[in-house]
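With one protein chain held back, the other chains of the complex are shown just where they sit.
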Amino acid sequence: MLDYTNVITKEKSYSGLQMKEIKPVMKLIIRGKKREFLSAIGKSLNLLLPTEPNTSSRSEKLSALWLSPDEWIIYSNEISNPDTNNYETENLLNKKISNIGLGAVTDVSDQFVLINMKGDKIFDLFETGSPFNFNIFRDKKGAVTQTILARIDVIIHNQNQNEVNLFVRRSFSQHLFSWMNDSASRL
Amino acid sequence: MTKNLRVKTSKYIDETYKISFKFNGTTYYGYKGDTLASALLANNIHLVGRSFKYHRPRGIMTAGSEEPNAIVQLHKNSSRTEPNVRATEIEIYEGLEASSQNCWPSVNFDIGGINNFLSPILPAGFYYKTFMWPASFWEKYEYFIRKSAGLGKSPTEPDPDIYEHKYVHCDVLVIGAGISGIIAAKTSAKSGFKTLLVDEKPYLGGSTIYQNSEHFKINNQISSSWLDKEINEIKKIKNLEVKTRTSVSAFHGYNFLLARENLTDHLPLNQRNNKIRHRLLKIRSKKVINATGSLERPLIFDNNDRPGILLSSAIEKYANLYGVACGEKNVLFTNNDSAYETVISLNQKGINVEAIIDNREEIDSKLIKEAENNNIKIYKGYTVVNTSGYKRVNQVSIMQLSKDGQKVIGTKKSIDCDCLGISGGWTPAVHLFTQSGGKLKFRDEDQVFIPNIYPSDQISIGSCNGEFTLDEILTTTPKTLKEFLNLKKTDYEDLEIQSSFNKSKRNIWLLPSDKIIGKTKPFVDYQNDATAKDIKLALREGFRSIEHVKRYTTTGMGTDQGKLGNMHALGIISETAGTKMGESGTTTFRPPYTPLTFGTIVGRNVGEYFDTFRKTPIHEWHVENKAEFENVGQWKRAWYYPKDGENMHDAVQRESKAARDSAGILDASTLGKIDIQGTDASEFLNRVYTNAWSKLAVGKCRYGLMLNEDGMVYDDGVTTRLGENHYIMTTTTGGAATVLGKLEDYLQTEWPELDVYLTSVTDHYATVSVCGPNSKKIVSQVIPDLDFSDGSFPHMSFKNTKIGKIKCRVMRISFTGEHSYEINIQANYGKSVWEKCMEVGKEFNITPYGTETMHLLRAEKGFIIVGQDTDATMTPIDLQMDWIVSKKKYDFIGKRSLYRSDTIKEDRKQLVGLLTEDPKEVLEEGAQIVADIKSPIEMLGHVTSSYYSPNLKKSIALGVVRGGKNMMGQKLIIPMENKKINVIVADPVFLDKENKRLNA
Partner (left out) sequence: MFVINCPYCGEREQSEFKAGGEAHIVRPKQPTELSDDEWAEYLFMRKNIKGIQFERWVHAHGCRKWFNLVRDTSNDVIKAVYKMGEKPPTK
């Protein structure tokens, strides 16, 4: 049996900000352009992919974020079992999408680290390192943006008032988390 | 000589809060609210520094950020020391230590002062003229020039402070919180715009806030009381953010501005720890309102730079805001009405004014009448021709002006004084406006440049727009705001304004003197000691462009960027050259408006955060096992693993030998990995790689070489066919992002018809590479369910498998020339797989190796590293890799370039192996290669990779050599600093050319 070693082991708490890694979370990049692609996803997952830029959709089990006109990231709302990396959703989509040439389905569960942030200082922290204008985003539940934080690419998903999920590539995550903690310590 | 010149209480100074500080080693006292300048003046200290070139004694001249003279060094010899701090801006705090700059041994006795007497031989361009010949002497001159040059001393210890950057997005940014800025910010915020108001001062209200004269009233209230109420109101508005001590440094295109927010410079040192000192605000504002105010102009006459000579408005501010008299015998010299405001303020405070010298002849206004009523002698139509007093002005000499203002007439009179206030009218502070690309126009009637053409959504209001009187500001500003913010109404429609200011002004750029100009020192740029004489000299010597004159005379090139004197320089140039003012334009104002500390610019990008780093999933194991790391792109890669005090060479030799003798293990997780899916995936690979892909069977791997369109090698790596329409491509570690970017570019722009999707999975997988004769024994124990027989799992093939319940991919591919396997597994299981391999491999002496050993092993096998053995000038043919270039394919990226006239030349640099005559001699990478030593020497190429091979027991190297392909067996020379090394050109494959080990 293999051990599961994630990157961010500690949950960090500051006044107005808590940050922790959520894992294991299944994450898939799905890509496609055809109309049949969108409807096949919808039928298979009971989830309509968001087609409006910078938005997301959600079913009981999954969240889908718009990344580009032909690219979405889907992630599971609940954590999965670290003892296996065989995901039903992935298998289903392979069958309904990639195996029949409708589009692409790629497992990126460990490509990205998911950091959950809570508190009223989230956007104060982002402003210390991201050029993105969060003025509208911060009050828009479900909003999604891909931007830069501390010179690192991130995807930010607005979950709720004062709660976001942030996705960062695994290899950068330790550096980014350290940077975020440094910034948070002075907010 | 210490006196207390504190006069009637000012509400901005807290006299119950006494603060002690040191200036040049002596302890003085001031109050909370004082700047260093106001506190020094209260102690009757004017002499604070020496000028840059002539080392003339200089005093405080202004009360703001335009200060050219009073710049000091703070906390000398400490880590928090800072040079060139303007005494007029720094607020005093308990324990502040300031000292004069640019003087030795002291500001009172400065040896450099001799330059003042040498000044006739130190004219403009002195350095240019003198030190250019003979050129070889420059090194000798330089030492002396460097020693006497520079303002202040830079710190020698690390900066203990923390700096931060912050992005700010707002609808409206208002720069400057004077009366017009306050009105604008309130109007904007109340109309629903997210508004940011910034001001460099610690207080709001600009110069109106300390205006106590009955002559200026709004709605029948003294202007400062009216403004006070406005300020109290804006503090309550929700979508208005107000930042004081915040100076806008730069105004770029698209309303992008940089501002420095100063958070701790006013605090005692012991209260600054772990606080952010400066915050650089990166502001993006939809609209910008410039309310930057104006700067009072000095007047240009002989010896106008002595300590005790201040701008008239500064004297007023010191009296009204700080409750400080700048002198006991004050004389004012003016060409406009503003000096009379100062006189009235001084009178109110009981400060003596000896006389007013006004260069206007016929003048009349309420202000002047009041001065006359107070029995102050006014010399109308007079000018100051000289001053005296070495370390403090003690007398001014005045003469009558001729009608045309070109000459002085009559007899000279002298007036004793200890302070001279000068006022040459006002210059709109258009610096930020012009930085943003704005174009100015010249207004003849009062000789000012005002904003004309706006390059972005911005507007200027108040005195920075050339509106200098209260009634002008209050009638124009609301109208401008209505239009700019598209409003129906403002709160400022029906104000009742009382203003007594008469706009008449007699502008004479260079005042006449009874002496010839050569005998005078009328300073234009105080900090750089540039005089009107120097400017005239530059014109005589043929300089015409304002930009050239500026550089030649150094006018406007100090830390103050010539905020005071630039206009006079322009005026003197156009007068002397006989051109029309305004036609030659102005010099360019460049950011920053006031100097920024390096810390502010750098922000938090220091130390750990200087550069971004990436870590592999197995990183912690390498750390625990004492690996040395190497930076590869942003990655931290294990370089080698020294054991028992080994040096790098020994460790690498041991690792290399172990990998060939038994088993080695490498963390290859950094290789770029791109998941390729789509019905046209094979066709896509055909187009991007030089070799053919359509016939690659599912489950097989192939090495590919990628070119740029110019035919030069761009990247390489192994791509595996996972399914009919599914591949995984590996790229070099450093090339991962650019390769993906390039492939996306082609897909989106050249071949949108292809059904192909690319997704980066570099971080998703950990890659554990096990090589060596025992690699199969090890990997097959880690993955017991998999058939590792050569028949089922040959070289260049792959298997989908599982370790326990965890899916993974195993490729049998090799970068070392050994039989080897790469296990690709989801990153969070990578460390565990690595540890399993180590555990199982123990009996085979499995040896972890780093990038250095990897480089050595592949060099033995003659495998190239793109970027080390190639640069952007190597084609596959140059690399002797003709075998990988498909002849059958009609097209691929770079194909056509492979037979351009240049790429088919026989004598291009080509990759060859190099063997040293002495097998122990290891070449230096980068060393030049020649055929023989003669003059001029002909360089044939250079060494690209070089190692001592423990497996071959000799030195091996790769290099690129002009025409090297046809030089096999030929002797070449590597000339080194103290020896020549003989080498033989060889086959670049040094080991196992038959690939026996790979297939073993």
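As written, the chains take the letters A and B, and residue 1 is the first residue of each chain.
Assume contacts are C-beta pairs under 8 Å (C-beta built on N, C-alpha and C of every residue); 3 or more make two chains touch, one makes a residue touch a chain.
Note that this is a predicted model, so its numbers are computed, not measured.
Across B:K441, B:K842 or B:R900, the residue that sits in touch with the chain not pictured is B:R900.
Touching the missing chain, out of A:M19, A:L67 or A:A184, is residue A:L67.
Screening B:E15, B:E541, B:E750 or B:E917 against the full complex identifies B:E750 as the residue touching the chain left out. In the complete complex, the residue from B:F256, B:F442, B:Y703 or B:F788 that touches the missing chain is B:F256. Touch with the chain omitted from the figure is made, among A:G16, A:G101 or A:P131, by A:P131.
Where subunit A meets the missing chain, the touching residues are 53-54, 67-69, 71, 131-133, 145-148, 153.
In the full complex, subunit B touches the omitted chain through residues 252-254, 256, 284, 437, 455, 709-710, 741, 744-745, 748-750, 752, 890-891, 895-897, 900-901.
Just so we're on the same page, only the chains that are shown with their structure count from here on.
Rounded to whole angstrom, the centroid-to-centroid distance between subunit A and subunit B, based on C-alpha atoms, equals 34 Å. Across the complex, subunit B is touched by residues 1-6, 23-24, 29, 31-32, 70, 82-86, 98, 101, 103-112, 127-135, 150-152, 169-172, 174-175, 178-179, 182-183, 186 of subunit A.
Looking at the complex, you find that subunit B touches subunit A at residues 162, 164-169, 194, 274-276, 282, 284, 604, 608-609, 612-617, 620, 635, 675, 677-679, 725-726, 755, 757, 759-765, 803-807, 825-833, 835-836.
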